[in-house]
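The complex is shown incomplete by one protein chain, all other protein chains being positioned as in the whole.
Let's look at chain A:
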Amino acid sequence: MSTTTTDLDALAAALRAAIGADRVITDRQELRTYECDGLAQYKVIPALVALPADAEQCAAVVRACVAAGTPFVARGSGTGLSGGALPRADGVLVVTSQMRDILEIAPDDERAVVQPGVINLAVTRAATPHGYYYAPDPSSQQICSIGGNVAENSGGAHCLKYGFTTNHVLGVELVTPDGDRVRLGGRAPDAPGYDLLGAFVGSEGTLGIATEVTVRLTRLPESVRTLLAAFSTTDQAGAATSAIIAAGVVPAAVEMMDALAIEAAEAAVHCGYPPGAGAVLIVELDGPEPEVAAQFAQVESLCRDNRAFEIRIAADDAERALFWKGRKSAFAAVGRISPDYIVQDGVIPRTALPEVLRRIGELSAERGIRVANVFHAGDGNLHPLVLFDAAVDGETVRAEEVSGAILDLCITHGGSITGEHGVGMDKAKYMPRMFTDDDLDTMQLLRCAFDPDGLANPGKVFPTPRLCGEVPGRRKGAHPAQEAGLAEVF
């Protein structure tokens, strides 16, 4: 199906009538602002942008899209790194950033109710005076939106102990792909029926658009202690991580950076990490003071046992912030030592860390592509930063090869192709390496139940679209009905 200019003009008029002219963008220059999300290698200018003010307007936009048979893509702050909110040239981009009210902070219920455009960190800021915070903290928490977090089930450094977005979302109100408003979950746990809420979180905008989110607030810990340990090699830092976990300690965070990542961070933010370190670990414990005190001593001695040559303990919040500054700025920092880079987001079982890091080193040497490693060591979520210069002939291709080989390495070791950024556009082609056709067909059953016409964020997550009316089974090539031009696929 191709959307004609006339169709688009009619849809724009319908949207203006539904939500107001100032909430619909049709100007090409203005549309260009939305041409990519956090992943700059994909750029598509949307046909139209709609900026609904509330849930009813959001539903009206979706209903207008359904009536016109036009695909739509939801977007929050656009900080996802998988192209999950990449617009469609023939579709409407529904931007939720103007729905940004914190509707309720209810510390007695340990809940907050927010609109999807609310910034992640804003929830914590609003809850902190009451003694609570919002635990899932992607590294982009200063700019990413809760709606986007829900769509991607994004994590962060503290997931190991506190779980992921899906463990902290108690309810959503969503606009389904056919424009209905449905409420799932809410203030109380265990609503009767299928756990559609659990299925919706992390569905990357393919099952609808969240218009209101009820999140769990977590009690601020009584005590937080953070140490930075420097090692000569990543093997030693990995061994220290394993020893900590084996000792029965569940740290709030265990983060690792290798020599190249440290170099980049130093160049950017002068974080003053121990000179000569081949790897640093940041280990943070939180909880009741007596627990933290006992376990912190244990962690310190386990780092020494595993040949940490320097251990620094944060004396106060300012020092703690400095430890984290290097880690949190690492992605941006590599921009200073490389013109271009790919942020990878694979996951491996933690015990495979030494082997996988060695193999990444070999891949890097073989292909002449530098790889900086900065990652959540506690849960095995790697973020290799694959550095290249697009101006040098062939480097882009080699960097992509290295990046893909790293994902294969994750799958071979029983891991995953994404830990927190989502599949989006970028990794859809890798899904068949992790899942069988039957697995993907089964996921499509859910998709088709929500979105029989395939209008919600088509082309994301799944590599081989399938007609919803089709009987599940193995396929080769294009669907006959599609080939004959009789039917549209998503």
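Convention: a residue touches a chain if its C-beta (ideal position, glycine included) is under 8 Å from a C-beta of that chain, and two chains touch if they have at least 3 such contacts; residues count from 1.
Basically, contacts and distances are computed from a predicted model.
Name the omitted chain as UniProt records it, choosing among "FAD-binding oxidoreductase", "Sigma-70 family RNA polymerase sigma factor", "Cytochrome c assembly protein" or "ABC transporter permease".
This omitted chain is identified in its UniProt record as "FAD-binding oxidoreductase".
In the complete assembly, which of A:Asn381, A:Ser403 or A:Asn457 touches the absent chain?
For the chain that is not drawn, the touching residue is A:Asn381.
Touching the left-out chain: which of A:Ile102, A:Ala199 or A:Val224?
The one listed residue touching the chain not shown is A:Ala199.
For the full complex, which residue in A:Glu35, A:Glu266, A:Glu291 or A:Asp389 touches the chain that was left out?
If we include the chain that is not displayed, A:Glu291 is the one touching it.
Which chain A residues would touch the chain omitted from the figure, given the whole complex?
Considering the whole complex, chain A reaches the absent chain at 106, 108-111, 131, 152-155, 159-160, 163-164, 166-167, 176, 180, 182-184, 186-199, 201-203, 219, 221-222, 242, 245-246, 248-250, 287-291, 293-295, 347-351, 376, 379-381, 414-423, 427, 431, 434-436, 438-443, 445-450, 461, 472.
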